[in-house]
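Note that one protein chain is taken out, while the other chains of the complex remain in position.
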Amino acid sequence: MEFAKPLPTSLVKRYQGWRATTYSENKSWYMKLADEGQHPRGLIISCCDSRVNATSLFGADTGEFFIHRNIANLVPPYEPNRDYHGTSAAIEYAVNTLRVVNVIIMGHTQCGGVAGCHAMCSGQAPELEEDTSFVGRWMDILRPGFDRAVKSSDKEEEQVKELERQSVLVSLENLMTFPFVRDRVEAEDLTLHGISVNIKTGELSHYDPAQGQFIEI
Amino acid sequence: MEFAKPLPTSLVKRYQGWRATTYSENKSWYMKLADEGQHPRGLIISCCDSRVNATSLFGADTGEFFIHRNIANLVPPYEPNRDYHGTSAAIEYAVNTLRVVNVIIMGHTQCGGVAGCHAMCSGQAPELEEDTSFVGRWMDILRPGFDRAVKSSDKEEEQVKELERQSVLVSLENLMTFPFVRDRVEAEDLTLHGISVNIKTGELSHYDPAQGQFIEI
Amino acid sequence: MEFAKPLPTSLVKRYQGWRATTYSENKSWYMKLADEGQHPRGLIISCCDSRVNATSLFGADTGEFFIHRNIANLVPPYEPNRDYHGTSAAIEYAVNTLRVVNVIIMGHTQCGGVAGCHAMCSGQAPELEEDTSFVGRWMDILRPGFDRAVKSSDKEEEQVKELERQSVLVSLENLMTFPFVRDRVEAEDLTLHGISVNIKTGELSHYDPAQGQFIEI
Partner (left out) sequence: MEFAKPLPTSLVKRYQGWRATTYSENKSWYMKLADEGQHPRGLIISCCDSRVNATSLFGADTGEFFIHRNIANLVPPYEPNRDYHGTSAAIEYAVNTLRVVNVIIMGHTQCGGVAGCHAMCSGQAPELEEDTSFVGRWMDILRPGFDRAVKSSDKEEEQVKELERQSVLVSLENLMTFPFVRDRVEAEDLTLHGISVNIKTGELSHYDPAQGQFIEI
């Protein structure tokens, strides 16, 4: 492990500031959360993108949301085949063990993963089609959304925007292929939500099943 | 998609508050990040746990860190086999496309995933050994750390604490099995860091290669 | 006062969101309420329970209800003995000074105070019988309801449900021991209402004097 390095000093200083302020003023809360365990209300599945921060957007307190972040906020279909399924494990733990009552899929505009998927599916990114491309294989999950995006418009720019929304919708559909999710949704014991944030304008949209489309809040 | 629900009103209100304050005062920054794309400094791989928030701990600004969160902050070994590898995809994208210069693996105390792994490996959690257990199969990644944890102490409590540290060390080792990570590390173009936060006391430790162990900062 | 702490930052941010949205859009209303004083329509006496929110349930606007909240929504009998009577003071101020026209006693299911009272009255909670137990002494107000609850059923679960309803009925009875309440009720200048909300199902019941029982709305 000689390759690992100590934490850069600039981050050490920032941590020390956090401990003297945020931790210090919430010490009793952290102690309680450590002693009694976490009881989050919801699971948020969001993108790794550095410009998206669900905790800030929802003014969420420590302990309020269990948050899984992967590229393009994708949920793969239910497939219990002994492989490493980090996303499915997070869903299983949140839904079955923590008994969260909401699952929120949070997409966003200008998503690099979605843009790559559009390029790949339209034959413009052969490197993503390689077996060795982890990003390409991961974005395969979104392929069912590509056809719908292409049908939605002739313009590539519009198709990419639609594919961003599809990253939320395909994930919601795949969520329902998990028997333990479907059972709780049908028992009205768990609700699923699809939202998308516009990085540039700060606008948030949510999927409205009554209108069958995303509506700006 | 009739099963999806609009966002609960309480979260809508919180979002509206965010937009009128945080977004509003940083609008030009969000616009720039949207127009020019993200240029994060580092990749943080952290747990989904609702009590852990790297952004807060590092006082990180929007755009500063690309953050992947999964159960127990695990990195699987390099295995380009066409499966869905969400974690490997996040690493590939951060290291190869975004060209981050740091990868930080951030563990924590009281980790439910690690406790489950210890129970499973010591034969006390048969349900996690089932093929259909996504959490169990995901925690298989940490099995190499279990033997070391057992050797470290006779007391189960101490073993679990060691296994929490091992969740960081095994991930660092697995990171180095990715050729594109190893190449950049060897070229001194990328640094890897292992840290662990104590939820209760707020203390942060980092792995110090000189001493071969975690040192409290 | 060195023991007091500033408000935690997470709540500061939430407040700032409120001020930039809810306050901002209702500014003229808040200014009018500040300049002209409050003129609430009714007094609601409700439980402190974090799961009960009369303002939300009645879609109440700022200024509409004067709300007193104590454990188990209890009204003690009229007893002007120079002690600190917070509930009686709230009733006196609402009925005599603000001249509200409704007093609503709002009970709820799964009330911890009521469950404690049942345990105490059936000899299962000696700690609540201590002189030093504020909760125990406060729940003494509900003792007259315990006998009726016991008569209503042999099953403890049903008795507790009846005792929840009795917390509303005993309070209504005690309200009528206040001369200034009784006078206005008899002058048909003030009405009293007893309601109970089921936390789990969201159902609201109200006491119907014609049927002598609670009726689901």
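For reference, chains read A, B and C in written order, and residue numbers begin at 1 within each chain.
Please note the rule applied: a residue touches a chain if its C-beta (ideal position, glycine included) is under 8 Å from a C-beta of that chain, and two chains touch if they have at least 3 such contacts.
This one's a predicted model, so the numbers in the text were calculated from it and none came from an experiment.
Note on the undisplayed chain: of the listed residues A:Lys5, A:Lys27, A:Arg148 or A:Lys200, the one touching it is A:Lys27. Within chain A, the residues in touch with the undisplayed chain are 25, 27-29, 31-32, 36, 39, 41, 59, 61, 99, 101-102, 184, 188-191. For chain B, the list of residues touching the undisplayed chain reads 5-6, 8-10, 13-14, 17.
Touch with the hidden chain on the side of chain C covers residues 1-8, 11-12, 14-19, 22-24, 27, 30-31, 33-35, 37-38, 40, 48-51, 53, 55-60, 62-71, 74, 76, 80-94, 97, 102, 104, 109-110, 112-113, 131-135, 137-141, 169, 172-173, 176, 185, 191-195, 199-200, 202-204, 206-209, 212, 215, 217.
The rule is simple: only the chains that are shown with their structure count from here on.
Chain contacts here are complete: no pair of chains fails to touch.
For the touching copies chain A and chain C, the fraction of interface residue numbers used by both falls below half; the interface is of the different-residue type. Centre-to-centre, using mean CA coordinates, chain A is 14 Å away from chain B.
For the pair chain B and chain C, the distance between mean C-alpha positions equals 46 Å. Multi-chain contact residues, meaning those touching two or more other chains, occur in chain C at positions 13-14, 17.
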